[in-house]
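Complex shown without one protein chain; remaining protein chains in place.
Chain lettering (A and B) follows the sequence in which the chains are written, and residue indices restart at 1 in each chain.
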Amino acid sequence: MKKYLVAYSIALQETLQRRSTLLMDRLGGFAIVVSLYSFWNALLGDKPSFLGYTRSEMLTYVLLINVLRSFVFTGRGWQLVGEISSGRISSYLVRPISYHGYSLALDMAQKTVHAVSAFLEVALLAWLISGGIFLPRDPATWALFAAAAVLSSLVFFFLEMLVSSLAFWTSESGGPLFCFELFLQFAAGAFFPLDVLPEGIQRLLSATPFPYMVFFPARIFLDKVPHPEALRLLAVELAWLAAVVFAALGLWRQGVQSYAAEGG
Amino acid sequence: MAMQAQLTYRLGSFGFLLGKLIRLLFFFAFIMAVFSHVSTVAGYTLVETALFFLTFNVVDMTAQIFFRGVYGARRTVTEGDFDFYLVQPCSPLFRMVCSSVDFLDIITLLPVLVMVGMVFARLPPLSWTRYAAYGLLSVNGVALVFSVHVLVAALAVRTQELENAIWIYRDVMFMGKFPVDVYARPVRWALTFGVPIAVMTTFPAKALLGVLSPAWTAYAFALTAVALALSGWFWRDSVARYTSSSS
Partner (left out) sequence: MAPAIETKGLTKDYRSPVKEPGLWGGIRSLVNRRYKDIRAVNDVSLRIEEGELVGFLGANGAGKTTTLKMLSGLLTPTAGEALALGHVPWRREAAFQKKLSLVMGQRSQLWWELPAYETFRLNQAIYGIAEADFKMHLDELVDLLDLGEHLSVPVKKLSLGERMRAELAAALLHGPRLLLLDEPTIGLDVVMQKKVREFVKAYNQRHGATIMLTSHNMTDVVALCKRVIVIERGRILYDGALDRLVESYADHKILRVRFSTPVTASDLRTLGSVVHCEGESATLEVPRANVSASAAALLRSYPVADLNVEEVAIDDIVRRLFSHS
């Protein structure tokens, strides 16, 4: 267990070293927040609400997107693909360390830094923009939101690992990973609330783990989900997490078995 | 030969292709879904908003197809490939920026052009001058994007560090998906005079719809001319100061 903590701490050090990359990442995210908010603002126009979201709720949703994106949508999928194709993964396989544990530790370091930055940005934005944002009064809501957010980041991490494990069999797994990430962002509600979509599609998506990543946590925060229902959603998400972890580790094992350890 | 290399990528190429198409379709579906609830956004109807979005895609994708080389600029320099470009009898700028053209990306452009056609069909009949303005300003937009890429390539040659700059450009370009009018005034100004995304993507559509004054049109062309000149100068200067990175 100690090895993962050490990995976490040196990954943290390294992320803080690469300050310019960090800055670029955050600026990029910021641009997205501004565009989305502006679009929704223009959409609302003079109307008091749109699809059940008031102006401040809409703004809060957009800010939540920024926060949630910052630590749910990081992952080690691309690194895994790179390490498999370059053969670097061999050095992990001969050492007494779990690749998933190690990757997760590194990912946590990324998430920590990005989450802190996102909170600061959001605080700044909330202070600057008139109309205020929506803050839940019930501490239970905050707790439920936090739990949902944590579960979401873990689900995303293992889903990425699952898709990236394809790299064991084909040298062309970048494509599927790219598709997956893109599709995921839409389906998770990371660009717009899923309420915009037709009923049928919404129902279809609820059967997948995707809306749980951004849409449901955001709705929980906005107090649009009664607490018992929120607990039910968390339970379902937990079940998804178990399933995804199981699949990811299983596929990984298969992959390592068939791994040709190229490069030599 | 590039095509051959692409074919050996099989799954990978189709994956990226599919991803880009998905992104396009999803955004389009999003716009349609939004308009099923409202009739205008910032004063623009569905057809008009679609036009803005598609114009953005035309300009952005054309740039992506041809100027992808810049994304690997830093690596080209640090791994010494740039030295070869300088020595060989072919414009190093061309090699740097245009050499990783992905032909399969052109396939993604087709549905966009088809959709643009569909949008044109739904517009009221317009004089050919409008369409000409649209075409010219689109080309103008691509040229402006080109100058941004040249700038980034020059930075890579000069400092061998700032490849990240191109990723900022990508992220800021995201803002071009929507007509600039949705943005608050200060942001709009930034996007017109600072990082001129507005000129690249919104102006052509506005010209087609007849809401772009001659003054702005002139500004657009002038800006591109200046940008091309400046970035060209900056490129030449950076190449002159170039210190090879090979050990």
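By our rule, contacts are C-beta pairs under 8 Å (C-beta built on N, C-alpha and C of every residue); 3 or more make two chains touch, one makes a residue touch a chain.
Note that this is a predicted model, so its numbers are computed, not measured.
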Selected residue (touches chain absent from view) among A:Q17, A:S49 or A:Q254: A:Q17
Candidates A:R95, A:R203 or A:R232 - the one touching the absent chain: A:R95
Touching residues on chain A - with respect to the absent chain: 2-3, 5-7, 10, 13-14, 17-18, 87-88, 90-91, 93-97, 257, 259-261, 263-264
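Keep this in mind: only the chains that are shown with their structure count from here on.
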Distance from chain B to chain A - Cα centre to Cα centre, in angstrom: 28
In the complex with chain A, residue positions of chain B that touch it: 9-19, 22-23, 26, 29-30, 33-34, 36-38, 41-42, 161, 164-165, 167-168, 170-172, 174-175, 177-178, 181-184, 187
Residues of chain A touching chain B in the complex: 20-21, 24, 27-29, 31-32, 34-35, 38-39, 41-43, 45, 50-51, 170-179, 181-183, 186, 191-192, 196-198
